[in-house]
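Complex shown without one protein chain; remaining protein chains in place.
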Amino acid sequence: MRRQLPVISLCVALLALWGCGGGLASNQAPTAQFDYSPGSPKAGEAVTFDAAKSTDPDGKITQYQWEFPDGTKEAGAKTTRKFDQPGTYTVKLTVTDDKQKTATISKTITVSPSVAVDPTAEHLRLSQGTVLRVPTTAEPRNLLPNATEGTWEGMISGLIFDSMVGSNERLESIPSMARWDWDPENLTFTFFLKKGIKFHDGVELTCEDVIFSYKVWIHPDYPGVRFSFFENIVGAQEYHDRKTTDWPIPGLACLDKYTFRVKLTKVQRTFIPYAAGSGILPKHIYEPFFEENGYDKLKGADLMLKKTIGSGPYKLVEWVPGQYVKLERFNEYWQGRAVEIEGQTSLGGVEQIYFIVIPDPDTQYAKFLAGEVDVLPTTVDQHFELKQNPKAATYTFPQLIYDYWHWNLRNPLFQDTRVRKAMCYALDREKMIQQVLRGLGELAAGDTHPLRWDFDPGLREIHPNYNPKKTIELMEAAGWTIEKDAQGNIKPGAVWTKTTPDGKVLKMEFEIATNTGNPRRADYIQIIQQQLAQLGFRATLRTLDTNAFYNDYLQTGKFETAVAGWRIGSDPDKTEIWHSKSIDTSFNWQAYSNPEVDRLIEEGLNYVDIEEAKPIYQRINRLIVEDMGYCWLSFQQGTLAARPELKGLEPFHPSGWYVNLTNWYWQGKGLPVTVKGTSAR
Amino acid sequence: MIQYIIRRTLVLIPTLFVTTMVIFLIVQLAPGDPLEIFVSPEVKLTPEEKARIRHQLGLDRPLYEQYARWVTDFFVGNMGTSFNYKVPVWDLIKTRLWPTVQLMGLSLLLALLVAIPAGVLSALRQYSWLDNTVTALAFFGISMPNFWLGLLMIFLFSVYLGWLPTSGMISPGGGGLLDRLAHLIMPVFVLSTGFIAGFSRYMRSQMLEVMHEEYVYTARAKGLKESIVIFKHILRNALLPVVTLLGLSLPIFVSGALITEQVFGWPGLGQFFWQAATQRDYPVIMAILTLAAILTLLGNFLADLAYGLVDPRIRYD
Partner (left out) sequence: MAKYASLVTREVKAPTAELPLERRTFFKLFWRQLRRSPLAMISLFVLLLLYAMMLAAPLITQYVGYDPYQVYVGGRNEGPSAKHWFGTDHLGRDLFSRVVWGSRISLTIGLLAASVTVLVGALLGAIAGYFGGSLDNLIMRFTDVVLNFPFLFFAITIVTVIGPSFWNIVWAIGFLSWPGIARIVRGNILSLREREFILAARAMGAGAGRIIFQHLLPNTMAPIIVNATLTVAGAILAEAGLSYLGLGVQPPTPSWGNILLDGKPYLASNIWYTLFPGLFIFITVLCINFLGDGLRDALDPRLSTQG
């Protein structure tokens, strides 16, 4: 485990003192000195450390010892090392001379975020005085962390409020504002915050701010959607239920200004990505308001208008209701290197970002073509059109959303696994991807994504793939019959029927529902209907208002079959969707129940180490695919268009195209800071 | 007359009461839920949490109680707090009202300016090529859904010609009067097509009716100048259905035009209502619908009075 920064500095000071004192006697102490190159390293770049400048006045140096912040040690006058994450690192060199005197020097190295394309210097120069205009489909209403509800809100909030923990492209948690230790015996997480992180108003972020932020989310007034992230902290439930008003609760403590300790009641792997991944609020801004007015007012937009202050790379400067939100780069952002250019301090990323509200996707497209926005998340068709357009650069990237078709298992028609498998075998999913997504997608199987650590490539083999023969075999095995012609083919228009023991005749007729406003799913259900019809399943279609679809149709179990989708989180916990206790209370709408899956889901929660958890989640995925819990359809690739001069977009983070937005910059020319008039092109 | 006004005003209050009650019932009984705005599987609400939020929002009370509370609050000027924004509803509506009033006012004005002369001209030259062209144009206007016409104009004037801004009310970073006007042109035009069609058709048909009245023949027989006959005798009497239509149009000043506002990214109440509706933000929905209802009643009341002014034969009893 990495060691604590303050401790290192203390050692350095003591050693230096001792070394000097010793030197006054007979043997003079050596002088430690080292260089590193490149002078301004970037994340992932190899840095060479060279101690050649270390000297000894009365002898020679016999031993070099390097200490790196992750606790590892190296010997030798020269060494190289990579820093995977941007941030500041302290490297300590201890030299020993032939008479066993030592000297030590520590240097702090700032590692800037990696930029995919360009040399840093130019990148920074180009970002000077530039704006980026991004279309959003809805107006943000709440930007406070853990109060956001839509993608757009989360995106803007993420730029304003930074969190202790981030995630990499495999969705593994990585240190951001803090690194952490896990003590499994005491169920304790200890977070070590970086020093010198500032909020937008210049006040330093400390452990007190973290404690306050947790108070907001554990508070009885917090209306809950994300309380579950925090519920396992010792004392959290009691405080949330108003059984006690003592704050801080026993599970939370500041060991010092930069050290935050959390004690849990049980193992919770998701604590790191979800709870510790929450943005931190400045206590000095929000506490007086929170104590006086309560959570609702804190969430209220009137406060947001005036005081949305975090420690993220961008700060909110303007909010025109229903029209746009304007962000400005925070030049003292901790993660990223401040550089002097033409007398100005500057950071990576564009200087100003406008999030412009354009509800209609087709207007957004026009707006991009007219040069009024600089990026555009595109539909598949727009993507292929813009590919031909020299004024646009097009990108594709993996997206963690899958669509699925599922059956209501309360309905006697669908209770037989063979029947569900038969229906899934009837679907030519490859063809659906070709036709609806124009090839920009891949088959989904199981509740995971190839990019996430619990992915198992074998799942695709066991998931049914189009095979009409199997459909017929399975249906017949399950006791269903259908009219056939002389060649043994299903007669056009025929429907599977079955007579139950009590003499009732069941017919394979059902409804496929989906929500309106999602053209992809509307296309899917039409194709599914048609493919099913060829194999003796008669489906009618129904599209419903999104809110009614989820809250009144799925949630209440009124549906027969439905096409819907999930966004995959960074943790594979499956309690909410696949555990039988989530029937009628959470997202297990179809009433799926398998005692072994229940047991495995509960067991999986006990592992914090993902390597240990992996086999369990792969097993769960296998079981739910074998049980045909869903018929998994597809992952759609994300498509994005941008002005060709906008660079640094790749690599995209799987959580969204906007996550690495701080790396973007304009090549050659950016737009002037003030956009005036109507035609900005 | 005065008596009539007083009587009508007195009737307005119970009507409004019944109207709001009906609105409240339909809105609340419609499937859907203000809770659980859909996020992702990692975010859940336990049944206890749900019950608690329901309680906080007062949604666990019987409907009549909720209505009673809402209605008493509303009539002392308290529209409640938005479930979603957590700020007073009126503060939200305020920011959206002006854009809608601007858009609707200008569209209605443009429609009247175009439709009345068009209706008069096509009536005066019934079945001429002019009349038929006006008719065809009017129907073209209502046959084309607003989203279609709007997008077509955006592609033509913003994308290909680059003359007008595509959407929104002002350019990012703000702009002067010209910038605002440029943003108004397309949505106003698109919205007015619908009004123009209706107004001009009613105008034309009513003109034709009135033109065959005895008093018109009498006026002509008296040797009055044709222009006087048309403006004083025919036009005035032909305005009746247009007045009714205008009265019916009053509520659009708060209900806005959902689709047009959506296509042009106009930050008005129509779009805002749609957003509130999909999220079942009941206080916002109720406030907008009730304001629209008040304006409807008011508009019809004014139209009733205007009948008397336009047509002196109408008695109020």
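Order as written gives the chain letters A and B; numbering starts at 1 within each chain.
The working rule: a residue touches a chain if its C-beta (ideal position, glycine included) is under 8 Å from a C-beta of that chain, and two chains touch if they have at least 3 such contacts.
Just so it is clear, the structure is predicted and the values come from calculations on it, not from any experiment.
Participant: Of B:M211, B:I252 or B:A287, which one is in contact with the hidden chain?
Facilitator: Checking each option in B:M211, B:I252 or B:A287, the one touching the absent chain turns out to be B:M211.
Participant: Can you say which of A:N293, A:Q415 or A:Q526 touches the chain missing from this structure?
Facilitator: Only one listed residue reaches the unshown chain, and that is A:Q526.
Participant: Who touches the missing chain here, B:F75, B:W98, B:F139 or B:F231?
Facilitator: Within the whole complex, the residue contacting the unshown chain is B:F139.
Participant: Of A:N331, A:T417, A:N467 or A:T543, which one is in contact with the hidden chain?
Facilitator: A:T543
Participant: Can you name the residues of subunit B that touch the chain not displayed here?
Facilitator: These residues of subunit B touch the chain that is not shown: 11, 14-15, 18-19, 22-23, 26-27, 29-32, 124, 126-127, 132, 135-136, 139-140, 142-145, 147-148, 151-152, 155, 159, 197-198, 201-202, 205-206, 208-209, 211-212, 214, 217, 220-221, 240-241, 243-245, 247-248, 251, 259, 274, 277, 285, 289, 292-293, 296-297, 300, 303, 307, 311, 313-315, 317.
Participant: Take the complete complex as the reference. Which residues in subunit A touch the chain that isn't displayed?
Facilitator: With respect to the unshown chain, the touching residues of subunit A are 361-362, 365-366, 369, 379, 381-382, 385, 435-436, 515-516, 519, 522-523, 525-527, 529-530, 540-545, 548, 552-553.
Criterion: only the chains that are shown with their structure count from here on.
Participant: Measuring from the mean C-alpha position of subunit A to the mean C-alpha position of subunit B, what distance in angstrom results?
Facilitator: That gives a centre separation of 43 Å.
Participant: Along subunit B, where are the residues that touch subunit A in the complex?
Facilitator: 30-33, 35-47, 49, 52-53, 56, 81, 84-87, 91-92, 95-96, 99, 147, 151, 154-155, 158-159, 162, 164-173, 175, 178-179, 182-183, 262-265, 267-268, 271-272, 275, 278-280
Participant: Any idea which subunit A residues touch subunit B in the complex?
Facilitator: 131, 133, 138-139, 141-142, 149, 223-228, 270, 274, 296-297, 299-302, 320-324, 326, 354, 356-360, 362-363, 366-367, 369-370, 372, 545-548, 550-553, 555, 566-567, 569, 571, 573, 576-577, 585-587, 674-681
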